[in-house]
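Of the protein chains in this complex, all but one are displayed in their positions.
Which chain is which? They are A, B and C, in the order written, and residues in each are numbered from 1.
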Amino acid sequence: MMATRTALRAQHATRCAYLGPYRVRNTFPSTLRTLHATSRCHADDFKSALESNKTWASNFASSDPEFFPASAQGQSPPILWLGCADSRVPETTILGLKPGQVFTHRNIANIINSTDISMLSIVQYAVFHMKVKHVVVCGHTSCGGVAAALANSKLDILDVWLQPLRVLREKFADELAGMDSKEQGIFLAKENVKAGVETLKRIPTVIDAVRERGLQVHGVLYDLGCGKLEEVACEEHDHSSSKRVAAFERK
Amino acid sequence: MMATRTALRAQHATRCAYLGPYRVRNTFPSTLRTLHATSRCHADDFKSALESNKTWASNFASSDPEFFPASAQGQSPPILWLGCADSRVPETTILGLKPGQVFTHRNIANIINSTDISMLSIVQYAVFHMKVKHVVVCGHTSCGGVAAALANSKLDILDVWLQPLRVLREKFADELAGMDSKEQGIFLAKENVKAGVETLKRIPTVIDAVRERGLQVHGVLYDLGCGKLEEVACEEHDHSSSKRVAAFERK
Amino acid sequence: MMATRTALRAQHATRCAYLGPYRVRNTFPSTLRTLHATSRCHADDFKSALESNKTWASNFASSDPEFFPASAQGQSPPILWLGCADSRVPETTILGLKPGQVFTHRNIANIINSTDISMLSIVQYAVFHMKVKHVVVCGHTSCGGVAAALANSKLDILDVWLQPLRVLREKFADELAGMDSKEQGIFLAKENVKAGVETLKRIPTVIDAVRERGLQVHGVLYDLGCGKLEEVACEEHDHSSSKRVAAFERK
Partner (left out) sequence: MMATRTALRAQHATRCAYLGPYRVRNTFPSTLRTLHATSRCHADDFKSALESNKTWASNFASSDPEFFPASAQGQSPPILWLGCADSRVPETTILGLKPGQVFTHRNIANIINSTDISMLSIVQYAVFHMKVKHVVVCGHTSCGGVAAALANSKLDILDVWLQPLRVLREKFADELAGMDSKEQGIFLAKENVKAGVETLKRIPTVIDAVRERGLQVHGVLYDLGCGKLEEVACEEHDHSSSKRVAAFERK
């Protein structure tokens, strides 16, 4: 059994090597080892998940018999969440909310790219059609995508996807030079959130919704170590805002 | 108060009109009205969500003090979930799982497009680097994206995003002709899941992982009316599989 | 000198190896060797090209003094060309036309992908704004992109780009099985052109222009061996056309 744990640990270290140095130099804590052993050694994680769904649905229906029939009639979520694909940041769970409250897009490193039609379609649907009141860009600590952008390994298609993060790495090279890798990860995750908020504010649909009905765009960072969200300051001068609107609004 | 409810209902009907006829012809059930009223009338849904996160994190940490510190060390999810952005289908919640178990990408109508670098980056990260054991494409009943593809309204960027769904609508025009709109929605959601599974099986990283370590690709449909997942049959003849691998593998 | 020629030939063979077997098994003909030697041995091909431009502009202005001033006022090309990036297929040259007559997009293997915003922007600009009368998808013999899709080498980002061509390779696996590599190249180039024409006819802007003002969409194949274009038959039954329009038009 000890051998298995050691093997799993080694396997995991290898697997996650590209996620950056500060992750793999830690010893692998007992809880995650257990979680690991459980999830990995299970005969079939997929069948197990389907079973788990059935149990969840039955329990939920018992406690609130009207929920599912009502839910099937439509959604009207107040929040659009643009977050990371990381398995540790499931938006509805960490916000302590029920299904139906957070419209969600999740990609690698919550990158908001002005020409990405997947993200743009989400924004169009949520902001223009669903009339969400808040758009939230959420980054997180120990982000593998951020760590990858701070390293220089070849990563195939991920190299294309992460180019916008590298632009930030280049832009803030002087600031990053004085930090250790953990600080770098948090710094770049925050700058990525700020850049995402700015990019969103340049989308015509967002510009219109901000002006016409007070849509708000927020940046937050999720701390994996404690499970809490903190706001990332994304203020700007009125002059900057005016310039942006002048260049990006469509009439 | 009654007036407000009526107004909200009308507003919602208008907002969701493009989602398809079967949705708006239903009267708006009381539970959702309440949910609506709650979420919409709240002074600030964003601040409320941040508060809710703090409560969730504190409670979770109390019940399992090692969870967050362990979680911060790395992830090793067994499942990659490719699902819809719909607020009613948060994968971790409906699977009854904890953070850390499902790597997740969610876009409009869970469309798997072979040249979408957002999706491809997710697959590369999850399949090649994280070594997930299962990839799950999840569609759902009453999907707004599916309904939009079954209608013919102008929807800006969504019109581009939904083109692959319309290809399926064209392909199955004869089958769809004999169905009512609810059946059409379920039929097209399932075909979309099947097409997504096929597209995934043409990605070189997936081909390699299937052959080398038995990666499995599944299709499922989530029934909003009961909260349960059912598998969507995605079998194929050996001959088809051989042809596909011959055309798509890279050496 | 002979040694140089041999070295160049070897270098070229290596460089073009991925382009497919039928290309490199030919001996390297004298004319291209000369062209090669000229273009490759020149002190600086870029400066040389700038000089060549100056000569061209002066000569053209002498023979038609009104051309450039008139050209600067606007364009009104009757044709949109969607062709391959291959250096041997410059549309205006091979059509024997002057600048101002062919609006042009050229990518690897003239692939028309329904969610490619680069191509879609071209079509929107040319069809909706410039009101071109003809859209031409042009493939060609000995296409390197087609050859790459018929082989199975790893080609990084090109592997993503070429996925639609591989779908055709899979679809026509039985037909391709009985052909030699040259026939395969021509067959797949033609099927790619047909698929491109079909994809174009599913774009709402194109559907509208076909109906409202008789826009025509054509497929052609350029034969590098003789410099001539031939039409690729892209007919379809009225029934197919109706189904397509029903699924793709926006009102």
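One rule holds for everything that comes next: a residue touches a chain if its C-beta (ideal position, glycine included) is under 8 Å from a C-beta of that chain, and two chains touch if they have at least 3 such contacts.
A quick note: this is a predicted structure, and the numbers were derived from the prediction, not measured.
The chain that is not drawn here is touched, among residues B:66, B:156 or B:249, by B:156. Listed for chain B, the residues touching the missing chain in the whole complex are 115, 117, 156-157, 160.
Across the interface with the omitted chain, chain C contributes residues 12, 15-16, 18-19, 23-24, 26, 28-32, 35-36, 39-40, 42, 45-46, 49-50, 52-57, 60-61, 64, 66-79, 85-108, 116-122, 124-126, 128-131, 133-134, 136, 141-142, 144-145, 155-158, 160-161, 216, 218, 220, 224-229, 231. Listed by residue number, the positions of chain A touching the unshown chain are 113-117, 120, 152-155, 159-161, 163-164, 166-167, 169-170, 173, 202, 204, 243-244, 246-251.
Keep in mind that, in the parts below, only the chains that are shown with their structure count from here on.
In terms of their C-alpha centroids, the spacing between chain A and chain B amounts to 16 Å.
Chain centres here are Cα averages; for chain B and chain C they lie 37 Å apart. Our note on geometry: chain A versus chain C, Cα centroid distance of 40 Å, whole angstroms. Each of residues 115, 117, 160 in chain C touches at least two other chains.
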